[in-house]
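For this depiction, one protein chain was excluded, whereas all remaining protein chains were kept in their positions.
Letters are used for the chains, namely A, B and C, taken in the order the chains are written, and counting of residues starts over at 1 for each.
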Amino acid sequence: MDELKKRAKELLETGAVKVVIGYEQGTGNKTRAAFIQKPEEVSRLIFDSRCVLNLAVYLNKPEVKQIGKPAIVAPIPVLRAIIQLASENQFTDDNLLILGITPESKFVEFNKLADVETYLDQHLIEIEARDKEILEKLDKMSVEERWNFWVEELSPCFKCYACRAACPMCYCHRCTVEMNQPQWISVPSHQLGNIEWHFMRAMHLAGRCVDCNACANACPIAIPLNLLTKKTLEEIKVSFGGYKPTLTGGHIMSTFKPNDKENFIR
Amino acid sequence: MSEFEPKVVAFVCNWCTYAGADLTGTSRIKYATNVRIVRFPCTGRIDYMLLMKSFAEGVDGIIVSGCHPNDCHYTSGNFQARRRWIVFRNLCDFMGIDIRRIQFSWVSAAEGAKWADVVNTTVTTIRELGPYTDYKKVANYFEKEVSHG
Amino acid sequence: MSRIGVFVCHCGENISATVNCQKVAETASGYEGVVHSVDYKYMCSDPGQTLIKQAIKDKNLTGVVVAACSPRMHEPTFRKACNEGGLNPFMCEMANLREHCSWVHDKGDLTTEKAIDVVRTQVEKVKRNQPLTDIKVPVTKTALVIGGGIAGIQTSLDIANCGHKVILIEKDPSIGGHMSQLSETFPTLDCSQCILTPRMVEVAQHPNITLYTYAELESLDGFIGNFTAKIRKKAKSIDEKLCTGCGLCTTKCPTKKIPSEFNEGLGFRPAVYVPFPQAVPNIPVIDRINCTYYIKGKCKVCEKVCPTKAIVFDQEDEIIEVAVGAIVVATGFGIKQPDFFPEYGYGKYPDVITGMQFERLASASGPTFGEIKRPSDGQVPKKIVFIACAGSRDEAKGIPYCSKICCMYTAKHAMLYQHKVHGGESTVFYMDIRAAGKNYEEFVRRAIEEDTVKYVRGRVSRVYEKNGKLIVKGVDTLLGAMPVEIEADMVVLATAGVANPGAEELAQKLHISYDGYKFFAESHPKLKPIETNTGGIMVAGACQSIRDIPESVSMASGAAVKVACLFSQNELTREPLIAVVNRCAAPLYSTCVGCFLCQSACPYQAIEREEIKDRSGKLIKSIAKVNPGLCQGCGTCVAFCRSRSIDIQGYTHDQVYNEVMALLNEY
Partner (left out) sequence: MSTDKRLVKKTSLDKLFDSIKQQGKTIFAPKLKNGKVNYEQVERFSDIATDYIQTTQSAKVVAFPRTEKILDYTKSKEGIAVVEIDLQSISEVVIWGVRPCDAAGFLPLSAIFNWDTKDIIYNTRLEKTTLIGFSCNKCDESCFCTSVAGNPGGTEGSDMMLTQLGDNGDYLAEIITEKGKTIVDKNPDLFETAGEIDKQKYLADVPVKFNQTEIKDKLANFFENEIWLQQSLRCIGCGACASVCPTCACFDIQDEEHGKRGSRVRCWDNCGLSIFTLHTSGHNPREYQSQRWRQRILHKFSYMPERLSVYGCSGCGRCSRACPVDMNIIEHLTAIQEA
């Protein structure tokens, strides 16, 4: 941590970056995002297991961009998000510095995005055992039971869109739910509109979701909507050999193999 | 009460399945009246949200059909579509949407008879499954008050 | 506010026999925005079209729905009529009441209900149509002809004679194709080589034709009027500029016993060879698979004897990129290899041969110099049996179709045999004699009556050897399916014609469709038999289905006319049904976020990057942009775009969404 602070201080002192986006202590037991713009404020930076917010979400925020070049404190999920976003042309090496944090909470600096990509080869996305168990439990249910499960889980959603706002991959300037000609997704929150919204969001994240759980963490009523993206991750693993953010080589859902296997097309 | 007549919508590509269905007509092969065809340039254009909206508006079954692999008029639209379908179908199943109600098929411009068969077997399947009441219940949200909570 | 006109066609009785057209029109008249709704006997007739044009003027229509046949049939007709009536042609949609409704359902309320539903979807769609203007693209006035058989030769000459450049590619070392292998041609019995060779030479000498032999299509990009073809010119190991065609190398080559493809394996050729003496170009190629130098690393006899030092062992395949405006595919057919019929003993008995082998035996330039001799011992067969429909019309073998040319060439073969082998006995087993063609039936009659060829109607079940004789066992169905056994010295199988082995791969490169037999698919079986579904690509000859020479030649000339028509224009008009990236007011400029995932989804590389900059030139945003010349309108990008920033004209989100809504709701 001291190393990280030292480096952050250096970067701000030399003017290499204008802001360090990191974590700091928040209300009570919470942590929050910190935007350190003065070298003397780096002491505010912390990192521990409570720091689960995906900071990559700020990289596309106009006010943050206006500050100037950022350095970002990046544990694994953030690193993944950065690579995926870079592959989607959202930024290049020139406009970002990455202060990586290993799963052992060690500081590791990356000079280029390509290094991050290589580094991530050792940290492939693995769905946690706890979540796997839930997925399996759901898989074992009958279709009706699954349907009732999701209707019950999603009905209370009041469409605050915290899931979307917290997701680094949801950076569209105008989300499909905000389009009204045609109105694909109902604006009011009700069972149908909620199901459609969460279904579509999961589809949009298929092959892009970095499994950071930011969506589920953000949900004020704790809907386990990350299960949806985890399910697509699993399916992509089974059908297309798995997902890993890459700078090049296209995108799982915008490319194909002529011999993609399926067993349901007549 | 009259017998349940399934509502089936077919999303098809212009070059293979639509033409194949034309051939079914030209060959005067009969099939169930329950299906309504919506034409797209390519299966690659078919938006999964349209499938969702169809269920929301009360269809009981859906057919999605296009060119056989390698035969796409646009070379690879059907390959792209196939990937999307694989994920889409899996997610549907996971959310408890009855995937037996969605029939995917490849029907070429020369397969008029196959088209009739795809329609007929789908209609038969849906007839056996009955109306898609689970989805309809959710779609008719105002029958139940959604006001609270 | 929309002012829609609905026109319901009876199509004579084709629609009205099962659909209550009047009710359809009445129901449609109740829809919001529909100001005119009528039914009429023949909408596509002149008076029918006038009805539409008049209504556009009288009722000031903003959109038209014609409920009639398939849009694949008459959409152009009605769009044109609308245009003439003063309405943008793209404000017209068709509801398919014939192919998708009246012809496939019985008369009844459900059928009429379906018709009403279909009309309603199109009313809701057309309300959301936008007037569109055709896209103009320049035309490259050079044609690419693939395949140098008679069809390719004919089409190349015709196009070239119209004054356009032609690039002809042929995968073999010489042009000529199957026709160059034939002895005589039915029904006139003139010598195939004699009529073909002058055409081959003409191709070689034509100033407008560039010929690449031993060359294949590598890839194709672009679209009608603007294709870019990459041609792989396989290494001949010969410098074509230096080679004089003296043939010294071919005579000196020590590897002489390679079965000759041209002679269907009945003769031999060396490793450096010209396929046949009249080959065009008369330049040999080295067959690297069989050449000693390539196998063992030494020999080079040809290099030593070549007077012009034209042998280049390390020559590499050359990729030539050409810009062409149209393509004629004339790749011909293949022959089902008779090992397909173990029951006929092909391969097992050397004297069971194919029709094409018989052509070579009967050909003056063939391995026997035109004498009919059996391959096993060189004896002249006294008794010969021809088996027609060897594979064709045999569903069990997967070839339910008729190969069309076999009846005629079998009659020719029998006739040639009778002419060449005096006192010989020939028998033809046939299923039916299909001799529909100018002077064809007369030709067959001549074989039977004048040349005493014995025709037995029935299928052959087995050919086997007994005491050095081939026994042909079949039935004579005209004699009440009486079993027949005929002793023969030689058996000729009229093997089924099939698609070329590489047809599927080529079709995929060209983005053209093909049928279940891998024959290339024409755009319409009757009215567009030469065009494919891909604009600017025509088919000629037997690659589309088995054709004889006169048919191939007429089709080739037809294809040439299609190309010439295309080249008669400097600019081409394309349907504007292409994808467009939305634009909106600042500060957004477009809802596109520039993720460019559509780029990898686009099969045509049609998506480019557009940079939006402020007045000082500072980049504000990079967004996707569709190149209207390259976009073919598949819409894959549309369904892929998360922010729905790309839409496809003619199938916009708004249109298809409301089509589906209209299908499932009351209006």
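Everything below uses one rule, namely that a contact is a pair of C-beta atoms (placed from the backbone, for glycine too) under 8 Å apart; a residue touches a chain by one contact, two chains touch by 3 or more.
Fair warning: this is a prediction, and the values are worked out from it, not measured in the lab.
Q: If I'm reading the header right, one chain is hidden. Which shown chains does it touch across the whole complex?
A: A, B, C
Q: For the full complex, which residue in C:Ala396, C:Ala585 or C:Leu619 touches the chain that was left out?
A: C:Ala585
Q: Hey, which of A:Gly15, A:Gly28 or A:Pro103 is the one touching the hidden chain?
A: Reading the full complex, the residue touching the unseen chain is A:Gly28.
Q: Which of these, A:Met1, A:Ala16, A:Leu124 or A:Ile221, touches the one chain of the complex that we don't see?
A: A:Ile221
Q: One chain is left out of this view; which of A:Ala166, A:Ile195 or A:Ile236 touches it in the full complex?
A: Missing-chain contact among the listed residues: A:Ala166.
Q: Spell out, residue by residue, where the missing chain touches subunit B.
A: 57, 142, 145-149
Q: In the whole complex, what residues of subunit C lie against the chain that is missing from view?
A: 30, 32, 584-588, 661-662, 664-667
Q: For subunit A, which residues touch the unseen chain?
A: Given the touch definition above, subunit A has residues 26-28, 30-35, 53, 57-58, 61-64, 156, 158-162, 164-166, 174, 178, 186-190, 214, 217-224 touching the missing chain.
Operating definition for what follows: only the chains that are shown with their structure count from here on.
Q: Per the definition at the top, count C-beta pairs in contact and tell me whether B-C or A-C has more.
A: Spelling it out, more C-beta pairs touch across B-C than across the other pair.
Q: If you average the CA atoms of subunit A and of subunit C, how far apart do the two points sit, in angstrom?
A: Roughly 50 Å, centre to centre.
Q: Give the residues of subunit B that touch two or more other chains, as numbers and ranges in rising order.
A: In subunit B, 48, 53, 70, 76, 80, 84 touch at least two other chains.
Q: For subunit A, which residues are shared contacts with two or more other chains?
A: Within subunit A, the residues that touch at least two other chains are 184, 253-255.
Q: Per the contact definition, I'd like the list of subunit C residues that touch subunit B in the complex.
A: Within the complex, subunit C touches subunit B at residues 70-73, 96, 98-106, 108, 110-111, 113-114, 117-118, 121, 504, 508, 511, 513-516, 521, 533-534, 577, 601, 603-604, 632-636, 638-640, 648, 650-651, 653, 656-657, 659-661, 663-665.
Q: If we count contacts the way the header does, which residues on subunit C are in touch with subunit A in the complex?
A: 588, 591, 593-598, 600-601, 622, 640, 642-644, 653-654, 657-658, 661
Q: In their shared complex, at which residues does subunit B touch subunit C?
A: Residues 5, 7, 9, 14-16, 18-19, 21-26, 28-31, 33, 36-42, 44-48, 50, 53-54, 57-59, 67, 70-77, 80-81, 84, 108-110, 116.
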